[in-house]
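Take a look at the following structure, please.
Of the protein chains in this complex, all but one are displayed in their positions.
Letters A, B and C name the chains as they come in the text, with residue numbers starting at 1 for each one.
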Amino acid sequence: MKAIIHINLKPGVLDPQGRTIARSLTHLGFDGVTAARQGKTIELDLKGEDKDAAETQVKDMCEKLLANTVIENYRIEIVE
Amino acid sequence: MKAIIHINLKPGVLDPQGRTIARSLTHLGFDGVTAARQGKTIELDLKGEDKDAAETQVKDMCEKLLANTVIENYRIEIVE
Amino acid sequence: MNAKTNITPKIVAEHGLSQSEYELICERLGRQPNINELGIFSVMWSEHCSYKSSRRHLGKLLTKGKRVIQGPGENAGVIDIDDGDVIIFKMESHNHPSYIEPYQGAATGVGGIMRDVFTMGARPIANMNALRFGDPAHPKTKTLVAGVVQGIGGYGNCVGVPTVGGETNFDAGYNGNILVNAMCVGLARADKVFYSAAKGVGNPVFYVGSKTGRDGIHGATMASAEFDDDSDAKRPTVQVGDPFTEKLLIEACLELMATDAIIAIQDMGAAGLTSSAIEMADKGGVGIHMNLDKVPQREPDMTPYEMMLSESQERMLMVLKPGKEHIAIEIFEKWDLDVAEVGKTTDTGRLVLTHKKKKVCDIPIAPLADDAPNLDRPYTSPIKREILKHDPMFDPNERGSSYNAVLKTLLSCPDIASKRWIWEQYDRTVMGDTVDSSQSGGDAAIVRIHGTNKAIAITTDCTPRYCSADPYEGGKQAVAETWRNLTCTGAQPIAITDCLNFGNPERPEIMGQFVYALKGMDEACRALEYPIVSGNVSLYNETNGQAIPPTPAIGGIGLISDLQRHAEISGAKDGDTLILIGETKGWMGASLYAQAILGLNREDSTVYAPPPVDLHLEKINGDYVRRLILDRRIRAVHDLSDGGLALAALEMAFTNDMGVTLNNGPDMPLYAWLFGEDQGRYLLCVDEYSVNPVVSTAQTLGISAKVVGKIGGDRVSAHGGFDLSLRGAHMVYESWLPEYMAS
Partner (left out) sequence: MKTAVIVFPASNCDRDAAVALEKVTGRSVQMVWHEERTLPTVDFVVIPGGFSYGDYLRSGAIAARSPIVQDIVRKAKTGLPVAGFCNGFQVLTESGLLPGALMRNKGLRFVCKPQKLNIVNSSSMFTKAYKNQTEITVPIAHFDGNYYADDDTLSEMRKSGQIIFTYEGNPNGSSKDIAGISNKAGNVLGMMPHPERAIDPMHGGTDGLKLFKSVLESIQ
């Protein structure tokens, strides 16, 4: 089983990377871009078959290590 | 319109972040994790309505700046 | 919160204002404040901005001296280092934010202190950091260490300023409240120093840097409030640092400062736009009228309250000369930074804010500063500790241990063990002028003044063990140790900055720690002619009634006028003689040996008096060592601190990659000779021809100087005591921190 965790900055938290990316796209002539945000994904290979159990466990991993919940939100996706 | 670009290391390229994540999860007692990979996402807010045109443009952005195709693969998702 | 919010007693309390403070506000305004005005008063009168608990005590400190150009009261202190050059420096705490989000908290701490320095016209040339973490065994400690260190490196490395030194302690007393104190040192020309007084009426007020978001609103009040178990839940938005923008801001500000467009400039630190506008207006004796619609905003629908209280980073406020606006606009646009004229100075003496064509704040400025509470908090004098007498039971052999085992324990003790894991993550060599840094394990960093043959020496110090046992002696010792560390390089110590970290001042015993530590510091400053030119107070470092050990961190600066005549801990040659300057009585109370080996200091009843500092001896010993360095009599030098003679000798051995042999001591137990922590002492390494002159001149000056051993070979040993291989001992010293961080 696989879990994909999508981690993004909470709304309102400064995202300097995103801002810089948007600006350089504009500089490169891509003028349709009004904003950019950067996030990360963590893909885990998991033993076991139980989707619900996996989800609970991955949530625990996010709270304990993978996400910085002070400034980040996360979303878990379990795929076969 | 929004575009989400998913960027991942190509298979075969060593991913030190992913490796460390897997190791620390095991260390924390999560013993079901056999491997981890870290990727990133870039979310763009785009002007315009034409999905196909957007996709072409975002592809161009990826080739020119957003992804380093020596080490990275990317996948574009247009939403709305 | 919007302008229609009704001001209830609950809202007043949530702003950290007492009922009597609120009444005073109403009296000064002649009416009730609206929510914006209440917010502004509350941050200006918070502990963080008003120094209400500490102000009257800070006022007594020595702040003037021959080389002091600007003492406390501006963004940073300014001292003269000859030839028209000045050094601008300050240290500041970012304790609470770093505990909540270690990476960003520490990073924004570094960013904030750098702005204090370059806002005065200086190019930052060195950063330092003084860190205190909880017990290594505490579950949070490791993550905090990792995050804080990465944050400091992440910010400092990116802006391209070398982080050249610092100090790190671990103690259970910091479990719930770590300390992250960052120091920045900048270089400017004496005729190009910028101040914050907004003089003149009708001058344009400019906002430059990053946009304003809803970051850390109420950060300033948070920094002054005690933590409780709910703080995790009440987390305010944390500020995120953007070192890239900071670097651009440095370059843009320095470029603008090279023109003559600026009247006054001030960074937006705690309480952002509020405190920067009010401080500039108050110092210049003018009013300010700002149109908040002009403030660059990161998010839609920001209210005046949010804009005035936001703590978004990387922003500055400036008053420009009329007619020079275009110069500023051009430079800031070139650097891709926001720039906007947000208001004008006025002759009303009031802060007037408009938003969407409505007046949303109209208050007199003087009371915000002048009527800020200035409390005379009750305090008690600290307990007088007993002196710990020598006892045969303290001997390692009597304890069923051995000198070798004891030495290994000390070398791997968290406060002693190498901090390489930390400082290797800091760029120490960028800018090309780092002559000495953490890398050598020496006493002070040495940074050359670019393009010259002179340098400054920089150090930070404080021994919380001593301060806990006796705040007065501890305060004195912290100042004296920085002076000693600077002296070890051959520098003439000039001045200090401080970061006074304490618990809740509403408790008389904590207030007593503060008052007595300051008293000790001041005595040392006066005796050593070593004034305080800037600093910062951080109170309420307390969780569930558990206060941190009193920690007055001191940052010192000295001048090396000629780099051909300076010294370091390195430079020893095989066979050189070790001479100990300063008298050894074998002081054991509050020593590292007492703590780590004897298990004392763990609870209040086992704390003994720390080593006293004799300021007269401190001065003559140091002056003598400095003279020897200037006369090129010394190959290498190190001061004696934690762990006494043995640890000083071993640290010197490690840096020089040579063994040491220590002789027998005079008439005292061997453990006391090797590990006692008497103050005012230096270990000198000299060639054979210098031994007699150094010892005999000392005698004529009434200074104790003894030959204590030799450097060379591949073993570290003390006669009748320990004997280990250099490599083995070094490995013990180097392994603790990396192993701990990897575990």
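FYI, a residue touches a chain if its C-beta (ideal position, glycine included) is under 8 Å from a C-beta of that chain, and two chains touch if they have at least 3 such contacts.
Just so we're clear, the structure is a prediction, and the values are computed from it rather than from any experiment.
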Touching the left-out chain: which of C:V12, C:L58 or C:V159?
-> C:V159
Which is it among C:Y207, C:W335, C:F394 or C:F722 that touches the chain not included here?
-> C:W335
Positions on chain B where the hidden chain makes contact = 12-14, 16-17, 20, 64-66, 68, 70-71
Pick out the residues on chain A that sit against the missing chain.
-> 16-17, 20-21, 24, 27-28, 38
Mind listing the chain C residues that contact the chain we can't see here?
-> 150, 153-154, 157-160, 242-245, 247-248, 335-336, 423-435, 439, 448, 563
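The criterion applied here is as follows: only the chains that are shown with their structure count from here on.
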Could you give the separation in Å between the centres of chain A and chain C, each centre being the mean of its C-alpha atoms?
-> 36
For chain C, which residues are shared contacts with two or more other chains?
-> none
List of chain A residues in touch with chain C within their complex = 9, 12-16, 20, 23, 68, 70-71
Footprint of chain B on chain A - complex, ascending | 6, 8, 18, 21-22, 24-25, 28, 30, 32-48, 54, 57, 60-61, 64-66
Parts of chain C lying in touch with chain A, wherever the complex brings them together = 100-101, 103-104, 210, 213-215, 235, 237-240, 242, 244-245, 298-299, 312-313, 336
